[in-house]
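Quick one: the structure is below, questions incoming.
One chain of protein is taken out of this complex; the other chains stay put.
Each chain carries a letter (A, B and C) given by its place in the written order, and its residues are counted from 1.
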Amino acid sequence: MQDQARLAELRQKFGREPAAPSEPTAERTPREAQPRFRGLESGHRACQGCGEALAARLVMESAGPDVMVANATGCLEVFTTPWPQSAWRVPWIHSLFENSAAVASGMEAAMKAKGQNTKVLAFGGDGGTYDIGFQALSGMLERYHNILYVCYDNEAYMNTGIQRSSSTPHAATTTTSPAGKERMGKRHLKKDLLSIIAAHHIPYAASASVAYPQDLQRKVRYAMGIDGPTFLVVHSPCPLGWRHASALTIEVARKAVECGLFPLVELERGAVTNIMPIRQVRPVTDYLKLQGRFAHLTRDGDPRAQEERDHLQALADYNINVFGLAGDGDDPVDTSGITTVGRGGPLAGRPQ
Amino acid sequence: MTVLTRGAYAAPGTSLDFKTGNWRSTEKPVHIHAKAPCHAACPAGEDQQAWFAKLQEGHVEEAWRELVSANPLPAATGRVCPHPCETACNRKDVDGALAIHNVERWLGDEAIANGWAYPVEPPADDAPTVAIIGAGPGGLSAAYHCLRQGLKAEIFEALPEAGGLLRSGIPRTRLPREPLNAEIDRLLALPGITLHLQTRLGRDVSLAELKASHAAVLLAPGCQESKHWDVGGAVPSDLHEGLSLLREFMDHGQFPEAHNVVVHGGGNTAVDLCRLMKRAGSEHVTLITASGLPGPDTDPDDLINVVPRELDEALEEGIEIIDHATVNRLIMKGSKVTGVEVVSLKKEPSASGRKRRVSFEGTERVMEADMVIPCIGERVDPDGLNHLLDGSYFWPDSPFGKLEDGVYAIGDARGDRGTVAGAIGDGAKAVEAAAAHIAGRPQPTLDTRAEMASTGLNPVYYALSPRAEPPKVPPEARTFTTEIEGDIGRTAALAEAQRCLSCGNCLACDNCWTLCPDNAVIKTQELASDGSHYLFDLDYCKGCGLCAHECPTGYIQMVPETA
Amino acid sequence: MREALEGSQAIARAVSLCKPDVVAAYPITPQTHIVENISKLVAEGDLHTEFVSVESEFSAASVVLGAAAAGARAYTATASQGVLLMAEVLFNIAGMRIPLVMTVANRAVSAPLSIWNDHGDSMAVRDSGWIQLHAADNQEAVDTTIQAFRITQETELPVMVCMDGFILTHTLEVIDLPEQSVIDDFLPAFEFNRRLDPADPKSLGTLVDPGYFAEVRHSHHAAMQKALSVIKDTDSAWETATGRACGGLLTVEGDPGAAVGIVAMGSTVGTLRAGMAHTPEAGPAKLIKLRAFRPFPTQALIEATQGLDHLIVIDRAISPGLGGILGTEIAAILADVPNAPKIHNHALGLGGRDIPETIYADLIEAIKDPDAPLIFDADMAKLAPEDR
Partner (left out) sequence: MIEFRIHGRGGQGSVAAAYLLAAAAFEAGMMCQAFPAFGAERRGAPVTAFVRIGHGPIHLRSQVRTPDWLIVQDNSLLIDPNLTAGLKAGGSMLVNSGRDSAEVAQTFGCRALCVDATQMAVEEIGRPIPNTALLAAFLGLTGILPLDALATALKGRFHGKVLEDNLRLIERAAQSVPTGAWKETEDA
């Protein structure tokens, strides 16, 4: 009851829900009257077309106002909180690069100690999650904190100017894995983080993509409802680092899913419980050719480029086989995660 | 001076103080309201997207009202129209064009069955009256649109029945009498329309009288005179000209007997005739046409002017078609034809720009024939109109059909027309211009908005959904009177409505609102000033272009910042 | 109530009396007994706290940072490598002005590996912006730990309570632990008005550009200086509450008229005190027990050293290439003071080297030796000539 009253107060204050027809709305600006929670506000300084900013905005909308966030060092942190401004409308703390999971653990312990239910979120990029913050994350999962950890995966250290991380895909160029006479970009593979996370036997771990916002938000809502550690990795294209036009952020993210290189899967207690089938599997070249970081792979007449393309295709095929991603058109789940439109919005007016 | 907070904390949402809108260096997003290709292609001027929108909401009567705001005869056009809207439909390359034609017919039939009232008010008693020559589809449309403009209409028809070509030139297998009569009767019953039957221009009334007595005169006489046809001066003694043969058949239900029939021409009448002759017992019916058949490389200028569905049905029924050819010579035994010499031919560009027909020497071949039917078109009966005709037809300069002040041409009588839908559209446009003339308003202008091509859409957001097909009588069961194509039905019609891509117009899918990384799209509860539900907050929009790229309908476009 | 308690156990009990909401720690010698004892109190239900058994000191510091930021009274403890692994977080906690308390069971820093006491660890983070208080015995460690919770709350500066590893942590002595009611009166409920709170959602840990960074550091420095009086006042309040004080910022004992002074921190003070008592032939000295190392009680030190001819400064860590750390700092402080004593800076007890009570006489004697080594108890015979 008390929680309800508090939530109502928060919603009133931050415009989480549209006003009922009977409520006076005159004093609210259209921005204030948005029928969604604006956890991440405009005026942040992300690049044009930033996938991470979009992902964070979507996550906040679904997570709602009764949360607190621990944010690792990275683009998201830098572009949202140049003092004295903050784009956040939830309690938010940035400590360091590698400790957001641990800081969040402390916040969650504080909530437990004080008998409060505010859900704690931890945010990190792929650098802060796959690499430097990995240990703290593992500890957080093992200790079973009631935290949703969201990794905004843009596949390199973008904040410092595009250096390779263990999440950078094989053969992608970064400033520390450039292509040259002897090298075809990153020599190693993208770390299979989700399997490692799932091996902690936590209640829920999933991958999502900004190209599928409804699916992403459903996963956030699901994780929010779990009392225990949950993990979400969100594929978030970086137009600057991946070298594609800012308008293509969603297109690129979508192609990554459609070719099988970034499978959208859900694991509960380590077991795969759901996947998003690919409606029409595309060749990886459809994905690669959109991005400058793979430009060396699409050169004609270079046998090394052919080999690396084939390698990436094999990796994509592997994902498709392992997770059974190839969609069947008649499968009722085929479009469950795919945003389709109809007049009046994604859910309205669809024939049942 | 901003005072430092302890530990440099920041207050929530203060980034709003930082207007990222000035990062937009080159382009900004706008809502463009482009024309949907169906609308752009519709000679009747229908906005199919608009009435499909009503259908999507489940409002069938409103959909019909939206439809008849342009075309008062959907039960007729929904049966006879070659539906260029479907040819233009951006969905055709995805999983098949929308079955606009069939849904239109269903709506028209629903309106008749339910007695829905046309969305017109009776004109004022002292409203000006417009004279209309011809009660064919163009004249009827004009009369109806007069009411919509607050004018009275007085129709003069030479024949004893209204309907024009709809009644005289289209077989019942395509357009049965019942819906045609019902629709025409409903329309003519509207207060403010007066019909004078068996009143012929040049005989019973003159143009000069009408001009004097009426606020405007609209000419929709159709083409009643067959064009002269001969081959190198030879004409068979028992020549049956196509349209009159068809009219005869429709009046008396009989054809002259023939085994090998050659039909020369390239329109709907020619194909109708082929099919009827075949059904009447002719063993071989061959259509010889100078145009090309539909195919991926066929130039639209070169395409045979036949409803595609009808062409398919004709082939299905065993009609042979020789395209890109003409009858080069009649082989006569006395005055009777026993065969034809056919030669290949194509329309080639000429220096003047108009296409010329070039036949290719060495491609001549002879085929047996005991009847040759020319079906090369008709011309306007020049009685009382001589001074307005340019050759066989009217050639108005204006798209609104204006021939001179207060006089407008409509329909097939215009040299650049040829469909029922075109006549209906002409009626609406001519009335619009006439009403402006009568009221002393500036003349109307055409809708010059750009058309939304399929390349402007983002197809990934549309779930695949196959096109609905209406039932059809199989070829072997087809008769002279039963309608071949059936009713699509309510379920399929509503499902088709869901398939509309809403090309170029907002369908409120929320994509822009959902996908803006900068929260710079604001959703409005009331309609925004541009009719959508979204506003661009240019204070924060960085101009990334993501919303435009992900807009399924192409409704959002990036335009130069200065625009 | 007086009890014979091992130092670590006493600290655990003192922390428990302060009712922390969250404790996070990673075991490391010689801090281990502290966390073991806290764990035991939690296991027995004597302490109701969220005890977070983290996977590293780095996370221990991060957890208490997060907990305190979320409005919880938080405590951690570590030593040596643990301090260094925490280093990045320690700077962060202080820079964000997060109130919390940490015990450092002082231990040498590797390499070579040494599990024994010196001050190399806390000295390595002396510039982190934490308050650093040194306890000379276990009673002081207990009292200072309790005071630290009040100080951190009042100053919004994190407090590090330094106690010599083993020498204090593993020594059983008689400790007077106050009654719970005394603590409850002394220590107000934890309040942190910048806490993370959905009803007033602040953003902590922002990016500060060059236009304000200097001001951030200034305010931090100013806060540390203001903390001097808070430390002193808190000790006075403690004395009022318990009849016992820890010596505020620093205390002076011994012969007030002596020409020689000795400054030391931590457990060394007791040994020097014993040496002074047991070797009167070495001569008298003024013994200055420094409790507050950060913020540094500059003025109090100047006053305490007035009238001295010689000031022996004992370090338990060195800055290689410069010398003793405390010695260097005090030399800088006294540089502009007229008639300041001559400074003799020596490091003692590095890496657990036992400090005998004879050291007192040896130090006094060494005043005469201009070549007395910096590391006073290093035996050159143990070194190859080229390494001397």
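Throughout what follows, contacts are C-beta pairs under 8 Å (C-beta built on N, C-alpha and C of every residue); 3 or more make two chains touch, one makes a residue touch a chain.
Since we're looking at a predicted model, the values are computed, not measured.
Given that one chain is not shown, what are the shown chains it touches?
C
If I consider the whole complex, including the chain that's not displayed, which of C:Ala43, C:Val174 or C:Ala199 touches that chain?
In the full complex, the listed residue that touches the missing chain is C:Val174.
Could you tell me which of C:Asp46, C:Asp127, C:Glu191 or C:Asp354 touches the chain that is not displayed?
C:Asp354
For the chain left off this view, which of C:Val42, C:Ala87 or C:Ile115 is in contact with it?
Candidates C:Val42, C:Ala87 or C:Ile115; residue touching the omitted chain: C:Ile115.
Please pick, from C:Ser267, C:Thr305 or C:Asn345, the residue that touches the omitted chain in the full complex.
Looking across C:Ser267, C:Thr305 or C:Asn345, the contact with the absent chain belongs to C:Ser267.
On chain C, where is the contact patch with the chain that was removed from view?
Touching the missing chain: residues 2-4, 6, 30, 115-116, 166-167, 170-174, 267-268, 270-271, 273-275, 277, 352, 354-357.
The definition used in the following text is that only the chains that are shown with their structure count from here on.
In terms of C-beta pairs in contact, which of B-C and A-B ranks higher?
A-B
So, what's the distance in Å between the C-alpha centres of chain C and chain B?
Taking the mean C-alpha position of each chain, the two centres sit 91 Å apart.
What is the distance, in whole Å, between the centres of chain A and chain B, each centre taken as the mean of its C-alpha atoms?
49
For chain B, give me the residues that contact two or more of the other chains.
8, 10-12
Where in chain A do residues touch two or more other chains at once?
Those would be 80-81, 83-84, 86, 88-90.
Within the complex, which stretch of chain A touches chain C?
Listed in rising order, the residues of chain A that touch chain C are 6, 9-10, 65-68, 70-71, 77-78, 80-84, 86, 88-96, 98-99, 101-114, 118, 135-136, 138-139, 142-143.
Please give the residue numbers of chain B that touch chain A in the complex, ascending.
It comes out as residues 2, 5, 8, 10-20, 23, 53, 56-57, 460-464, 494-495, 498, 500, 502, 507-511, 514-520, 522-525, 535, 537, 539-540, 542-546, 548-550, 552, 558.
With touch defined as at the start, can you tell me which chain B residues reach chain C in the complex?
Those in contact with chain C are residues 4, 6-12.
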